[in-house]
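Each remark here refers to the structure printed beneath this line.
Every protein chain except one is present and positioned as in the full complex.
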Amino acid sequence: MIKLNPKLSQKLSYTLLFMATMLAIIPVLVIIFFIVKNGASSISWEFLTSMPRNGMRAGGILPAIVGTFSIVVCAIIITLPIGVCAAIYLNEYAKDNLLTRIIKLAIVNLAGVPSVVYGLFGLGIFVMFLKLGVSIIAGALTLSIMELPVIITTAKGALNSVPQSFREASLSLGVTRWQTIRYVVLPNALPGILTGAILSIARISGETAPILFTVAVFYVPNLPNSIFDQVMTLPYHLYIVSTQIPNMPKNVIYGTTLVLMMMVLTMSFVAIFGRAYFRKHRKW
Amino acid sequence: MVDKIQIKNLSCYYNKKCVLESLTINVVKNEILSVIGPANSGKTTFLRTLNRMSDLEVSFKRTGDVFLNEENIFYMNMEFLRKRVSMLFAMPIPLPMSIYNNIIYAPKRLGLVNKKSDMDILVEQSLKDASLWNDVKDRLHTSAMKMSGGQQQRLCIARILAIDPEVILFDEPCSGLDPISTAKVEESMLELKRKYTILLVTNNVKQASRVSDRTAFFLMGKLIEVDKTEKLFISPKEKQTEDYITGRFG
Partner (left out) sequence: MRKSLDYIIETIIFICGMLSIIFVVLIFSFLLKEGLSFFKDFSFIKFITNQFWYPNSKIPSFGILPLICGSVLVTLGACLIAVPIGVMTALFISEIAPKGVRDILKSLVELMAAIPSVVIGFVGMVTIVPVVKNIFNLPTGLSAFSGSIMLGFMAVPTIVTISEDAIRSVPGQYKEGALALGATKWQTLRRIVLKAAMPGIIAAIMLGIGRVIGETMAVMMITGNAAHVPHSIFDPIRTMTSTIAAEMGETVRGGMHYKSLFAIGLVLFLITFIVNFIADLFLGKNKNL
């Protein structure tokens, strides 16, 4: 075996590591570029605001946008308060005991359950057992359970970043523990909690597998009236138009992809920049 | 002379390690009692037990009793106790809100004030009592985090005065301050003892001799000696006390 000079071997290895990093970064940029390039021409006001026509081969994707929006809003309304409360419990109240360890393990496992299994669970419990049917509420409940571990983890991080001394100062003045959390800890953790929530919204707007059997349908001729309606959604629509319908015009597929991707990426960017901004402008 | 606080046979443990051993001592109303001693002598634990801040820590255990006006504090509502026995920490900890809100925060939560006009009066009075009013009266609604260290510590004193406690615990309140700020804090303490009973934990032997009526010397979790300040400093009964105050160790 040839023994390389350490300096040279360092140079070689660094180049290799750099190339690996490029391999990790370039694909995503290529994907974004590819979709923007192919999809930009199909985006128009009409595409965004009208109903599909002609077996979805023409017209717009309005019902899919509205559908995704309604599911995501319902899901976050359900999951955010529960997740924040759970984070408050873990960060502010929980003692270091067996119960806490079990909760943490449960959170890790909830986060690891495959999304399609959430779909099965949602079908079994919300659609069938609770007889909610294939509906916005069934899908939103499914997604909210799936998103719970993410919300808990980010909210817990945000709470944990509030210095312990603030809690002591407040408690030492005779203020109760809950009041301390409500008036000192939560306001200071809020930016972190909100950026976490936005990231979650971004993630669940792109999820397909959990909504396959709980809310999404192939085609509905009108917009939803209540949370018990079925809806079209952007990711499911993309799946349908790209794999299930032969001779689909390319512009519809790329247009849908671009809308979905931009929605998700915009929210992610807002969250990432928001987090950076709040870190810089932290009051302590 | 009335005993404000009586401590009977108090022992404290962290993770089963004894940090304070069968302490019996009393605190007289309207006096300043200093607690001196080297690091790890149990001074801060002692202080934090008096308003049960140490109960926040899971590994903390205690035996013995503490009476405030002859009422056992361990049977008292914890929040009510801390309203009556409040604490100033070593480092100034202003809450991340405006100066005005820092003062009004606890009285509001405790339900001591409701009307805006009462709040204004309370803020002004507390700041004046902590001799901070003239420094900040024009910027009451700016962030308290932007004040200097000395000002922050006086703000924390004002915050305590606003809830009108009976006893104030000072936990090395000047350890992070320059000499001028320290002098100002000491001045306030002498001012405050007319109305409040004060316990002062300090690493600074000179500070204890300057401000306190009586001084207690702790060593390795034990009370070695407590006496009138001038007596303890001029003719201590114990050899260990003498060694410590003359700077032979600690």
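All chains are identified by letter, namely A and B, in their written order; residue positions are counted from 1 within each chain.
In this text, a residue touches a chain if its C-beta (ideal position, glycine included) is under 8 Å from a C-beta of that chain, and two chains touch if they have at least 3 such contacts.
Owing to the predicted nature of the structure, the values given are computational and were not obtained by experimental measurement.
Visitor: Which is it among A:62, A:125 or A:227 that touches the chain not included here?
Guide: Counting the whole complex, the residue in contact with the absent chain is A:125.
Visitor: From the listed residues A:51, A:66 or A:113, report the one that touches the chain absent from this view.
Guide: Final answer for the missing-chain contact: A:113.
Visitor: Among A:43, A:103, A:190 or A:245, choose the residue that contacts the chain missing from this document, as touch is defined above.
Guide: A:103
Visitor: Just checking the interface: what residues of subunit A touch the absent partner chain?
Guide: Touching the chain left out of view, subunit A contributes residues 6-7, 9-10, 13-14, 16-18, 20-21, 23-25, 27-29, 31-32, 34-35, 81-83, 85-86, 88-90, 93-94, 102-103, 105-121, 123-125, 128, 145, 148-149, 152, 176-179, 202-203, 205-209, 212-213, 235-236, 238-239, 242-243, 253, 257, 260-261, 264-265, 268, 272, 276.
Note that in this section only the chains that are shown with their structure count from here on.
Visitor: For subunit A and subunit B, what's the span in angstrom between their mean Cα positions?
Guide: From the centre of subunit A to the centre of subunit B is 48 Å.
Visitor: Show me the residue ranges of subunit A that touch subunit B in the complex, using the header's touch definition.
Guide: 95-96, 165-166, 168-176, 179, 183-184, 188, 283-284
Visitor: Which residues of subunit B touch subunit A once you look at their complex with the stated criterion?
Guide: Spelled out, the residues of subunit B in touch with subunit A are 51, 53, 56, 58, 79-84, 86-87, 89, 91, 93, 95-96, 105-106, 109-110, 143, 145, 156, 159-160, 163.
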